[in-house]
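Report on the structure given below.
Below, a portion of the complex is reproduced, with chain positions unchanged.
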Amino acid sequence: MRDVPIGIITVSDRASRGEYVDRGGPAVEKWLREALSPPWRAVARVVPDEIPAIRGVLEELCDREECALVITTGGTGPAPRDVTPEATELSCARMLPGFGELMRAVSLESVPTAILSRQTAGIRGRTLVINLPGNPSAIADCLRAVFPAVPYAIELIGGPQLRTDPAVIEAFRPRSASG
Amino acid sequence: MRDVPIGIITVSDRASRGEYVDRGGPAVEKWLREALSPPWRAVARVVPDEIPAIRGVLEELCDREECALVITTGGTGPAPRDVTPEATELSCARMLPGFGELMRAVSLESVPTAILSRQTAGIRGRTLVINLPGNPSAIADCLRAVFPAVPYAIELIGGPQLRTDPAVIEAFRPRSASG
C-alpha cells in the first residue's frame, strides 16, 4: 500500500525569506499526524505571497506529486499581500464555498475578525485544496470543523481512501451517495 | 385564475437513461403538494448530468413554460459529473448566495458532508431557480428552510403570487419592502 501524499504549503513572505520560523506548516502537519492513520506522508513547501509562486507549487503538488489533499496556510486576509485565495481559485476547476462558510462560522466563535478571512476550498483534478489561516490555533479549529467531510470528498473526485483516527476525527460517508 | 407552472428538474445520468427510478423529482413534487395551495401545476423533466442538457431544459421551463419557480434536484456535489450549479449560474442573470448558505447550514445539522454541496439559487427573468441535492431527506430539509422566503422573492421579480398552506409553511412578506 503506497503512502498517500498530502501537500502542506506555507504562504508567507517572511517565512520564505527565512526571517521568521514557519509556525503554520508545522501546526498543520502536527494536526494531521494526530488525525490521520498511516500510510501517508507530508510534502511540505514554503512560498512567498505571490500568485505565480503559490500557483506553481500548488500545481506541482496536485499534478506531479499527485497529492490527495493540499492544505495551504497563510495569505487569506484582506491585506494587499494576501493572495492565497486568488491563487487557489486560478488553479482550481471548481470551488466548494461550504468550506469557507463553515471555517469562518467556526472561527467567529473565537474572534469577530474571522469575517475578514477569504479562505476557501477547491478541486484541481483529483486533489482537494483547502486554505487555512496562518494562526496555529485557528488552523486546528478549522481542520476540526471541516475534516469529517474530507475523506469522502477525496473519494468523490477519484482520489485514494484516507483513514482517520476515530478518537480524533470521525470521517463521515453518507449511506446514500446521491446528490 | 390560471395555474402557476412550477418546474421540477431531476438531474441524473442514471435516471435519464431509465436505469434508476427517479426519487428526487417525486420528493420535490410531494413536498410542494403539501406546502402550496392551488392552483399550481408541476412541469417535470429528467435530464443527464450535462451542462447543455440542463441549461436547455432550465431555459425552456423559464422562458417558454413561464414557470414562477424551477427546482432542480441532483448534480450539486463535488464529483466531476456534478454540474448543476455551473449550468444554473450560466442560465441565470444574478445569483442569490443566501440560499446556498442557509441550505448548507441546515444540512450540516444532519451530515458533515453538507459542506461539499455547491447548491445555489438564481434568477432568470421572472423565474426563481433553486438547486436541491438529490437525496429525498435533504430535499425536505432544504425546502423547509428556504421556502418561507420564496413567495416574496417571486413577487419581487415580477412573478405571480404563490399561496402556501400556513400549517406547513408560513410565507413571509416584510411590512416595509425597502432594501
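For reference, chains read A and B in written order, and residue numbers begin at 1 within each chain.
Definition applied: a residue touches a chain if its C-beta (ideal position, glycine included) is under 8 Å from a C-beta of that chain, and two chains touch if they have at least 3 such contacts.
Being a predicted model, the structure only gives us computed values, none of them experimental.
Visitor: Copy number of the whole complex, given 2 identical chains are placed, is what?
Guide: 3
Assume only the chains that are shown with their structure count from here on.
Visitor: Please compute the C-alpha centroid of chain A, do the same for chain B, then give the distance between them in whole Å.
Guide: Comparing mean C-alpha positions, chain B is 31 Å from chain A.
Visitor: Give every residue of chain B touching chain A within the complex, in rising order.
Guide: Residue positions touching the partner: 12, 23-24, 74, 76-80, 86, 97, 100-101, 104-105, 108, 111-118, 133-135, 138.
Visitor: Which positions of chain A touch chain B when the two form their complex?
Guide: Interface residues on chain A, with respect to chain B: 94-99, 101-102, 105, 123, 146, 148-149, 152-153, 156-158, 172-174, 176, 178-179.
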